[in-house]
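Yeah, one chain of the complex is gone here, protein chain that is, but the others are all in their spots.
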Amino acid sequence: MSYGPLLFLGILFTLASSWVGLVLLPHRQMGALGQHTDTNTAAIYPAARSGEAQQGAEHYRSLGCVYCHTQQVRPEGYGSDIERGWGRRRTVSRDYIHDKTVMLGTMRTGPDLTNIGERQSDAAWHYRHLYNPQITSPGSIMPPHAFLFDTRAIGPAGRSTNALVLEGPLAPPAGHEVVPTRRAEQLVAYLRSLKSSGDLPEAPVKKEEAQ
Amino acid sequence: MSVIAFILLGSVVLLPAAGLLALRWATSTGQFRCPDKAALLPFDEVEPVGMETDCILGGNRR
Partner (left out) sequence: MINQSQTLQNKTLRALLPGDALTGGGTEGGKKAALAEIDASCRVPVLFFFLSGLAWLLAGTILALVASIKLHTPGFLAGWEWLTFANVRTAHLNTVIYGFASQISVGVTIWLMCRLCRIPLVAPGLITVANLFYNLGVTVGVGGILIGDSTAIEWLEMPRYATPILFISYALIAVWTIVTFRLRAERHLYVSQWYLLAAVLWFPWLYGTAQVMLLIEPVRGVVQAAVNWWFAHNVLGLWFTPIGLASIYYFIPKVIGRPIHSYYLSVLGFWSLALFYNWNGMHHLVGGPLPAWMITVSIVASVMMLIPVITVAINHHFTMVGHFGKLKYSPTLRFMVFGAVSYTLASLQGVASAVRSISEVTHFTHHTIAHAHLGMYAFFTMVMFGAMYYILPRITHREWPSNGLISLHFWGVALGIVLYVVPMSIMGFIQGTMLNDAAVRFLDVVQFTLPWLKLRTLAGLLLAAGHLAFVINVGWLLVRMFEPYRKPVVRILTGEAETVAAAKLP
């Protein structure tokens, strides 16, 4: 049997169908989504990120955080995402319009980070956690990111204000301190900017939780 | 939304139409006549049906 023409047409036609269906149509439907302005409070959501946090998002991408941490909250009653406090509501398309690379993730070796900015708002916690996760989360299998920090001699002006509080075997040698690099500062700025608190018509935050 | 509806309606008409045309072409040119003979294409005179071609392990079997 020589299926030549039918074969070629079929090969092109089948893939074209899903390309239209799963790529072009969604692009038309969601590609131009904008911010939502609340008619009562005039609050705009999602707000644009600061430049510092934008830089941090690039480090988040480059360090491959997405391979262990998701950034998507499944709806109430589907998984335990909301009960675990990973978000106040399910995430929807509009939540991601400012992301240069959308990093939804597919694996939860670590917890979801959609709402990490609300769950851990303390920058010092993030620095210590990044430096060595065992400090804040004993038993974690997250690798230490000590390369995002500098160990340096304490200058004549005394200890830096942003130096990490480290004890025991992790403490730096006497007369030295551990300080975050620019990259660590930007990454933590990004992590702290991750909040899913905005009320959207398509995904309202439950009222008693919003208080 | 109208564009989506247009594409969806269009494909609802076009897909079965293309399928029917392909089917008509296939039957009229005899594509469905005795397709099982195509199953013999991997074989030829040197390596005909019934000849095993890969007996390595367990010593010389032939």
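Going by the order they are written in, the chains are A and B; count residues from 1 in each one.
We adopt the following convention: a residue touches a chain if its C-beta (ideal position, glycine included) is under 8 Å from a C-beta of that chain, and two chains touch if they have at least 3 such contacts.
On a predicted model such as this, the values are computed, not experimentally measured, just so you know.
From the options A:S18, A:T37, A:S50 or A:T151, the residue with contact to the unseen chain in the full assembly is A:S18.
Although one chain is not drawn, its touching partners on subunit A can still be listed: residues 1-4, 7-8, 10-12, 14-15, 17-19, 21-23, 26-27, 29-33, 60-68, 70, 72, 74-75, 78-80, 83-84, 90-97, 99-109, 111, 133, 137-147. Although one chain is not displayed, its contacts with subunit B can still be listed: residues 34-62.
Assume only the chains that are shown with their structure count from here on.
Residues 1, 3, 5-6, 9-10, 13, 17, 20, 24-25, 28-29 of subunit A touch subunit B in their complex.
Subunit B meets subunit A in the complex at residues 3-4, 7, 11, 15, 18, 22, 25-26, 31, 35, 38.
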